[in-house]
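I have placed the structure first, in the form of structure tokens, so that the comments after it can refer back to it.
Omission of a single protein chain aside, the complex is shown with its protein chains in their original locations.
Chain IDs A and B follow the sequence of writing; residue 1 opens each chain.
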Amino acid sequence: MPPAPRPLLAGLLAGVLLLPTFRPASVSAQVSTPAAPRTIAIDERLAAAAGLAVGDTVRLAATAGSPGDLVRIAAITRRGADPSEVARNEFKVRLHLDHLQSLTGSGDRVGRFAVRSRGAPSGDAAAPDRVAAAINQSAFGFRAYPASAVAVETSSTFRVVNRFHRAIGVITIVASAIFLLCITLLKVDERRRDVGALRLIGCARATVLRAIVLEATLVALIGSILGAALGWAASAIVNWYYQGVYQTPLRFTLVTPGIVGFAVALSLVLGVVSGILAGRRLVRTAPLELVGR
Amino acid sequence: MIARLAIAALTRRRARTALTVAGVAVAAAMLLDMVMLGSGMRESFRGFIDQQGFQLRLTPRGTMPFDSEATVGGATALVATLRADPDIVRVGPVLGGKHFVAVDTGVVAGFLLGIDPAAQGDYRLEAGHDLAAADEIVVSTAWLAATGRALGDTVRVAGGYDPQLRRATGERTLRIVGQGRFQMLAASDRAAAVPLATAQAMGGADRADRVSVLLVETRGAADAEAVAARIEASEARLTALSTEAALKFVDERLGYFRQLAFILASVSLAVGFLLVTTLVTVSVNERIGEIAVMRAIGVARARIVSQIVLEGVALSLAGATLGLGLGLVTARWLNGILATFPGLPAAFDFFRFEPGAAFRALGLLVCCGIAAGVWPAWRAATLPIATTLREEAVA
Partner (left out) sequence: MTVTPVLSAQSIRRAYPLAGRSVEAVRGLSLDVMAGEWVAVVGPSGCGKSTLLNLLGAIDRPTAGRIVIAGRDVSALGDAEATRFRLTGVGFVFQRFYLMPTLTAAENVELPMAEARMPRAARSARARELLAYVGLDGRAEHRPFQLSGGEQQRVAIARALANRPALLLADEPTGELDARTGAEMIALLDRLNHDGTTIVTVTHDEELAQAARRVVHMRDGVIVDDVVRRPLEATA
């Protein structure tokens, strides 16, 4: 069976990390003393919002106003580091399958099966595809998707966000490059008189240029190391903030060695290039003009 | 003369001025983009909602429109009750569901809306005519492409599909009378609309006299929030969502982008400020002797300050002007990237140019430019003339 069309609003909001999931039954928190209640697990956000704890008994109903069942909270679960869970405000309640079926009147129906193929654990990457194809060939009423295909489908949102972040990164790099060039130019220009004096006392152009480039490189190196430290601190703050906002262990930003290496390398290249550009301009100017005569 | 001196100071070292303006332009572009991003999604969504012309959406209690498959029963009576409310002008019942069309290569599945043609805001007709009879259907362009059908064709459409028996259920023969743009769906979505009664009948007993959403247009003078509260109080099965509440919901879910926009906008402002401060400070340091001479020959402090501040303003203004163009171009680029979000309505903009907000943001950047020039300007204007002249002479 083809996948269900995306619901209207959820489709729109899928842009913000949302994918349609099963909406849980509503919960009314009325503690009482049941005879033999079934057990459920609730997520920690619901526990915090409704003031529930393990061992409490609550009434669980599929629709507002219906009597529902008395159930006991057996566990409190924490959200996984799943990007698709981020920004979902719904509370999650986990029930035993037969309990949910009876509560919602679904009979002996399920939404999906998860199947583990034999080849997968031994590293046979093609095994899930083969199993899915076999099921699709032979079984009535099912459509099997390998986990990789589901991952591609559910991660499409994040691929877009990634591309967006990369684009912002490109703009930031352009801005940083201009900033660094500008600062180097200013710093070198500030040294006009010193450079003029050095040239007047007989220092070769190449020596002066080397000194300028070395200075620009050192500034870029120190700046990029400080920048990496600042980036790391900013990343920690961002993670701390968003993990709090969305109540998820998901890490929103990562400062990897690769990223630090890229940033330092880029700064160094920009520092050297801007040092050469600014220095060449200066050493080509007549020394007397540089000292203001 | 002061303006002449300010311009001369900026053109004296062209390369660095050009670089600073370029830097400010990039910062301004980023700032503009982030302002557009911050308000764009919200305004775009508001546009969609306003376009529909309904102030309230009534959904099964605790759900958002079409966020689940939940429906409300007794729709006919509910609509009649609502229509009797003196504060309500129009009620548009909508039933959402799936539909299936057999084609040569298999089955095409799509989203089906059962609507009241006299009170709907889900699609805009682009060709043909609107629904007038029970056996008519309006479809999206993507639907026509997927099924290979054309306006005027007759088509067998099923309301369900029994996977065990591999058989369609609730089948109807419908005539394609219109081609519409379904505003809340992506351009690639295969969407179709039929009269509400037809959709209910195609859904079988489960869907008889049920609706997913009721769109409500309130009377001009009536307070939509008050009507919403009244409906919720009298009808326990319903959640009444006003436009503002829907926007608030969207705001909550789109919080990440707004916060990202705010952070990047702040960084852009800081970068612009730093660039202008650096350039103006260095420029003032270089001209400290000239400034001392101007003070010595009787040029007032205020003039010196205004000349230097003017330099900052000129840099920021030039940068902001360039940044406006650059920002619009990059916004298109970034919007193009975000437009590829799965399931996003085609006309939805993440970046929306709101002249008021854009010019306020660029104005803020220029204010930063002014602020950036103030300190070096004040330092220059208050320097001790005699000492500075002596130091300059020694230098």
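The rule is short, and it goes like this: contacts are C-beta pairs under 8 Å (C-beta built on N, C-alpha and C of every residue); 3 or more make two chains touch, one makes a residue touch a chain.
Note that this is a predicted model, so its numbers are computed, not measured.
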Where the missing chain makes contact, among the chains that are shown: B
Listed residues B:Asp209, B:Glu290, B:Glu354 or B:Glu391, member touching the removed chain: B:Glu290
Residue, one of B:Arg156, B:Arg301 or B:Arg332, that touches the chain absent here: B:Arg301
Sites on chain B contacted by the missing partner chain, in the whole complex: 1, 4-5, 8-9, 11-12, 289-290, 293-301, 303, 385-386, 389-390, 392-393
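Simple rule for what comes next: only the chains that are shown with their structure count from here on.
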Euclidean distance of C-alpha centroids - chain A vs chain B, Å: 22
Contacting residues of chain B [partner chain A, same complex]: 13, 15-16, 19-20, 22-23, 26-27, 29-30, 33, 45, 61-68, 70, 96, 98, 107-111, 161-164, 166, 184-186, 189-191, 236-237, 250, 252-257, 264, 268, 271, 274-275, 278-279, 282, 285-286, 330, 333-334, 337-338, 340-345, 348, 395
Interfacial residue positions of chain A with respect to chain B in the complex: 1-18, 20, 23, 26, 64-65, 87, 89, 140-142, 156-157, 160, 163-164, 167-168, 171-172, 174-175, 178-179, 181-183, 185-186, 189-190, 193, 242, 245, 281
